[in-house]
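A short worksheet on the structure shown next.
As you look at this complex, bear in mind that one protein chain is not there, while each of the others sits in place.
Letters are used for the chains, namely A and B, taken in the order the chains are written, and counting of residues starts over at 1 for each.
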Amino acid sequence: MHYESEIREPLVLGNKSYSDVTRDVAAPVEGKANKMWWFAFTLATIAFLWGIGAMAITIGEGIGSWGLNKTVGWAWDITNFVWWVGIGHAGTLISAVLLLFRQKWRMSINRSAEAMTIFAVVQAALFPLLHMGRPWLAYWVFPFPNNFGSLWVNFNSPLLWDVFAISTYFSVSTVFWYVGLIPDFAMIRDRAVKPFQKHIYKIMSFGWSGKAKHWQRFEEVSLVLAGLATPLVLSVHTIVSMDFATSVIPGWHTTIFPPYFVAGAIFSGFAMVQTLLIIMRKVVNLESYITIQHIEMMNIVIMLTGSIVGVAYITELFMAWYSGVEYEQYAFLNRATGPYWWAYLSMMTFNVVSPQLMWFKKLRTSIMFTFVLSIIVNVGMWFERFVIIVTSLHRDYLPSSWSMFSPTYVDIGIFVGTIGFFFVLFLLYARTFPVIAQAELKTILKSSGESQKKLHKHE
Amino acid sequence: MSKKLVHGLFDDDDILMSGVKAVRQKGIDIDEVYTPFPVHGLDKAMGLKPTRIASAAFIFGIIGFFFAIWLTWFMMIEDWPQNIGGKPSFTWLENMPSFIPIMFEMTIFFTAHLMVTTYFFKNKLYPGSAGINPDPRTTDDKFLMEFFVDGDTSNLEAILKDSGAIEVTVKDIVEEEKRNLWFKLPPKSASVVVILLGLGLSSCSSDEPMREPVSVYMPDMYHSVAYEPYSEDPNGINSMEARTPVDGTIKRGYVPYDIPNTNEGYQEALMNLKSPIASNDENAKYGEELYNIYCISCHGINGDGQGKLVQNEKFLGVPSYAASRLPNISEGSIFHVITYGKNMMGSHASQLTWDERWKISQHVLKLRSQLK
Partner (left out) sequence: MYIFSQKLKTLSFVLMAVGILSLAFGFITTPSTVEDVNNQMEHVDADHSEDSDSHETAVKINDHHDEAHAEHVLTQLKNRPWSALYVSALFFLFIALGTLFFMAIQYIGQAGWSVVLLRVMEAMSTYLIPGGLIVFLILLAGGLHFHHIFHWMDASLIDPNSPNFDPIIEGKSGYLNVPFFLLRAVVYLGGWIGALLLIKKYSIEQENAEVGNNIAYNKAFKVSAIFMVFFGVTSSTGSWDWVMSVDPHWFSTLFGWYVFSGMFVSALAMMVLVVVYLKTKGYLQTVNHSHIHDLGKFMFGFSIFWTYLWFSQFVLYWYANIPEEVTYYIARFADYKVAFWTMVVMNFVFPLIVLMDSGKKSYYPYMVVTGVVLIIGHYMDLFIMIMPGSVGSHWYFGVVEIGTFLGFLGLFIFCTANNLSKRSLIAKGHPMLKESEHYHYYNIEHEDH
């Protein structure tokens, strides 16, 4: 049962027993926050508050406070929306797809990746909400019999598909995350000494006791949820891509969009997981669990998805020429050589060229390099959305209406605010939640722990 | 002899597994095993039945799938069909590709949430429920077998010890200690929940329709600071915000229609206006296609005034084209009505061009000739 080939590297370093795993995972929750944490938290809160101010201006003054104009009616907000939703793909991918593929290395990172997913989707949802202008009427996007004239929502619209996709994705991811968290909350509950803490974790753990029948159902539920979440992850960014691809705008209307958006989302999501985990493993002493091998694996996924994205860019470029449609050809010529050439160049360099550096083992096992690259990738992926959205719109069919887009301080403020909000949530999570799925990790300790693997060798 | 509670504590999952097998071989049933993580194969070793939660999930999925079909069909086809982007929603099947994303998402939504709800319900997990693992170490690194035994326990104790238990404890069961956990909300929080629920529900029960408009947040969004188009503007010519185009301006492709929207104009169109386009099959077929997009919802496919929206009682009083009902119409008057609207019917001049309106008139006359 516990046999694993000797050539596989151990996934848990050091001489860890079950109880060591418990102690290491519970430590950040039970201990006190250090100065670094407070510093980061303050910084994130300031950014968040700035964002709230910018949001208040948007709601008070109206969308006119943004940099949009008649030609580019959709730019900064939708770029950020797609960017955040994309980032929010890695978590469920790690927990669901890697579970189905039985990748044991997912065990130490899935919890934080899922948390990141949920927080990222929250940021994403803010943008369409704000662009509505009257966010308190947001519930109009849901179908319900109403007294405003009995009109239903339009199920033909990809924007409505998005409402269904994102809300399903958000709620199912949260439930998936929580089902896994319950046994770990129970672990913290059973260790807690302070009555208040014990009470809180008692509520959060839903009274979990670890009965055999419960575990049996737990595993079945996890498996079915993974099976459901896998197509769900694909569907979400597919539908996001259809917001663009169902239109008849050159540069948007192309069939490769659905899978290519999904690949791009995984690409940027993994990069964000790298950024967060490289810091977290250091700050909360989880180097034995989130090892260089985990980082390398994620780098390989980044390299793979980066290459898929690269193939898609080149396919689009080639097909624009091959199609013989002059508008399509111009759209791509304008992307590469028009006034936004710098955005296109950044996208190509950051997303296609830079991940290829991961072919070198030395680089993909270097923590510093990985950290820098993970940020570069996310900058590149932001530019990708900007390129797709703005360069396709700013020069439309009528040259007299050609225009440029530049963001206002409100646009930038909201974006920075969402980054702040994201980190506020993640930092709070890192101090109060078990950041590693310790119950699941314990199941692979015997096959993949360092000292346990050594024992097998001598058998 | 009283009932006794026997606990055997293990510190390794493999030893636990062999212990479970050893105990079961002796013909003793294990009442419960508490483990800190899922031990694969434990359920089979204990003789637990396979869980059927996946089958339940399948059924939930089917419910979600059909719910989405019903949702899209009812809202887009049955209750209020609309013509959106040139894709009229008159049959569900023709529009189905648009509904597949909704069907997919609803299937997943129902399956996942109902399955997890079932999981919580079956495991009796809910916020506030206390953990009932007898030993807090079983969420850390210990594994515990639990037995309720009538009578002598020494035999069991020996088996447990032999199979590697690190601790074996025996306790008498006092009645209270039987952990009966089924739904035990403290009365205080229960009453709070009931009151909140009551308050929440009370907002739904209003016999009278709201007379006052609801309060408006941020009225700037409704009442623009800038002058609204077509509103009064003290600085504008004739105090109008919108400027009138130069006299005689005609937009491209537009054919002017001089007869005014008055009763006299109607009479004029009825008597004298003749169709300038040829009456042939091609035009009639095109007119029929347009009719089936723009007119069918109210006037019905046969022109009998029994369109979907009339049947659903969204609009009433749509007449049939039949001579018995509308004795006095001509192609000119039909064109006039499509252009300006009449009674409940609105103008269609913005959706349909001049020649399209003539083609529809041709089709309407054809329908009229077929009606009694």
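FYI, a contact is a pair of C-beta atoms (placed from the backbone, for glycine too) under 8 Å apart; a residue touches a chain by one contact, two chains touch by 3 or more.
Predicted model only: the values in this text are computed from it and were never measured.
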| item | value |
| --- | --- |
| Contact with the hidden chain (one of A:13, A:63, A:223 or A:363) | A:223 |
| Contacting the left-out chain in the complete assembly, out of A:193, A:248 or A:368 | A:248 |
| Residue in contact with the excluded chain [from A:231, A:338 or A:407] | A:231 |
| Candidate in contact with the missing chain, chosen from A:176, A:257 or A:433 | A:257 |
| Interface with the undisplayed chain - residues on chain B | 40-41, 50, 54, 58, 86, 97-98, 100 |
| For chain A, the residues touching the chain missing from this view | 1, 3-8, 100, 102, 219-220, 223, 230-231, 234, 238, 242, 245-248, 253-259, 307-308, 311-312, 315-316, 319, 322-325 |
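In the analysis below, only the chains that are shown with their structure count from here on.
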| item | value |
| --- | --- |
| Averaged-CA centre spacing for the pair chain B and chain A, given as whole angstrom | 26 |
| Footprint of chain A on chain B - complex, ascending | 13-14, 32-43, 46, 48, 50-51, 53-54, 57, 71-72, 75-76, 79-80, 82, 84-85, 87, 89, 95, 98-99, 101-102, 104-106, 108-109, 111-113, 115-116, 119-120, 122-133, 136-141, 181, 217-218, 220-221, 314 |
| List of chain A residues in touch with chain B within their complex | 1, 17-19, 22, 59-62, 133-134, 136, 143, 150-158, 160-161, 164-165, 168, 171-172, 175-176, 179, 182-183, 186-187, 189-191, 202-221, 223-225, 228-229, 231-232, 235, 239, 242, 438-440, 442-443, 446 |
